[in-house]
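Note that one protein chain of the assembly has been removed; the remaining protein chains are unaltered in position.
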Amino acid sequence: MGKITLAHGSGGKEMNEILEKMIFKRLPDWMKLVDGGLGIDFPDDAAAIPLGDGRYFVVTIDSYTVDPIFFPGGNIGKLAASGTINDVLMLGGNPVAALDSIVVEEGFEEDLLKEILDSMFEVFKSNGVKLIGGDFKVMPRGQLDKIVITTVGLGIAEHLIVDKNLKPGDKVIVSGKIAEHGAAIYAAQKGFMPEESELRSDVKPLKDLIIPLVEKYGKYISAASDPTRGGLAMVLNSWASASGTMIVIDEEKVPLRDAVKNYCELLGLDPFVLASEGVAVLGVKEKVAKEVVEEMNSLGYTDAEIVGEVKEKEGDASLVIVKTRIGGYRILEPPLGEIVPRIC
Amino acid sequence: MCWGVYGKVLEVHGERAYVDFGGVVEEVVSVVDELVPGDYVVVHAGMIISKLSEEEFLGSFKYIYEMAKKLVENGELSKRELEKMDEVVKRWTTKDRW
Partner (left out) sequence: MFDLKVATDKLFRGNRDLASNVVKILEVLWGKVRKKIDKVKIMNFCGTHEWTTTHHGLRSLLPEGLELVAGPGCPVCITPSYYVEVAIKLALENVKVYTYGDAYKLPAVKKVDGAKSLAEAKSLGGNVSVVYSLLDAVKDARESKRESAFFAIGFETTYPIYASTILKNLPENFTFIICGRLTPPAAEYVVKNVGGIDGVIAPGHVSTIIGGKSWKFLAENYNIPTVVSGFEPMDVLISVVEILRQISESRAEVVIEYTRAVSWEGNVLAKKMILDVFDVCDATWRGIGLIPSSGYRLKEKYMNLDAFNVYGFKEPNSKEWSSDLLPGCRCGEVILGKIKPIDCPLFLKKCTPSAPYGPCMVSLEGTCSIWARFGRR
């Protein structure tokens, strides 16, 4: 067997491969889900267990490590709280409560920990999410890089939004400008920080967006995801393969801020593979697509756009096709490996 | 080979310069003569390799427009295509229209 590399954790093809090899393949089917619910049989944003009254208990878990732990636009605490809320939402759940598990490196400043927790509490508080349990551990200096926060999100769904239900004819909607978080973190983390920049993470909980949409258009929403690690490219490719469809998006329509676009261009990075932490991607029925965008606009998400549509797949492969700005077509692959800048 | 990105020079300090890439400013090295603030440049791997000429900016576009005219004269391209191009030309060749 080989060794684990950073590529295995970057949310792309390699991660799917290692999960398949290490986990999915080695578990019998009955262990992968609770009857009538959703589990790792079709890995989605969260898992679900039927409550017996038609509703579902939605649960998600995620470990957050980010370097640097304070970045333009937020910190690891805000990220952990927002991320777990968003994962519950993307399955159609209304987030109710959360648990956290914090592991800190010996010597970590109390002040910083307090600030991180303040940010985390603030997000939970403003979204009405209770923090009902947790764990706290300290690791000897050098055995952990500063801090890792794991959050569990719990919620209730009237009905589930499961990405494999995406159907030909559905429209794809992006709620806001993409790649903001990825570009900001990349700049801060890899030391490719421009002298001056407007790069800023978009990390935020999306409850104010998703709950009203689910209440009004729930049955018309066939898929929902937040394009975190692996970005839009990863989300759309997972959708296409989970639903056995082909997705065609129009590059011109994808919301992207100039500063992010220009930063990506400078380093030769592809914004389609960079993370967002405050954007939702939805697959909705065609007849309500425009209405949904208007509703999003009225909720303050003024950059929302219909970026493409779902089609019957041609041949065997579930592809994502991009209509380029100049009018050509290319295939959008899921991201591969560690993201590095290029000069060639 | 050779990823190159366009930017506008903000400041020049000897062989170094600050370049604005549009919401992103980077310090780069220069290997071109007579660089002044306001110049548009091509940056490759952290180095200015060439200035961009504003005069020449529409050069290849004019080339294709002339060709279209000739093809229409010879009856090889429909007049409609040229009319469509005319619009684009009008819109894009006037600097104050940006």
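Going by the order they are written in, the chains are A and B; count residues from 1 in each one.
By definition in this document, a contact is a pair of C-beta atoms (placed from the backbone, for glycine too) under 8 Å apart; a residue touches a chain by one contact, two chains touch by 3 or more.
Computed from a predicted model, the values in this text were never measured in an experiment.
A.B. asks: Give the residue, chosen from A:109, A:215 or A:338, that touches the chain omitted from the document.
C.D. replies: Checking each option in A:109, A:215 or A:338, the one touching the absent chain turns out to be A:338.
A.B. asks: Can you name the residues of chain B that touch the chain not displayed here?
C.D. replies: Touch set of chain B with respect to the missing chain: 1-4, 6-8, 15, 21-22, 27-29, 31-33, 40, 42, 44-47, 49-54, 56-57, 59-61, 63-64, 67-68, 71, 76-77, 81, 84-85, 88, 92, 95-96, 98.
A.B. asks: Pick out the residues on chain A that sit against the missing chain.
C.D. replies: Touching the missing chain: residues 3-7, 12-14, 17, 190-192, 252, 267-268, 322-331, 333, 336-338, 340-344.
To be clear about the criterion, only the chains that are shown with their structure count from here on.
A.B. asks: How far is the middle of chain A from the middle of chain B, if each middle is the mean of its Cα atoms, in Å?
C.D. replies: Here the centre of chain B sits 37 Å away from the centre of chain A.
A.B. asks: Going by the contact rule at the top, pick out the chain A residues touching chain B in the complex.
C.D. replies: By the definition above, chain A touches chain B via 194-199, 257-263, 265-266, 268, 342-344.
A.B. asks: Considering the complex alone, what residue numbers of chain B touch chain A?
C.D. replies: Contact set of chain B toward chain A: 1-3, 5, 18, 21-27, 43-45.
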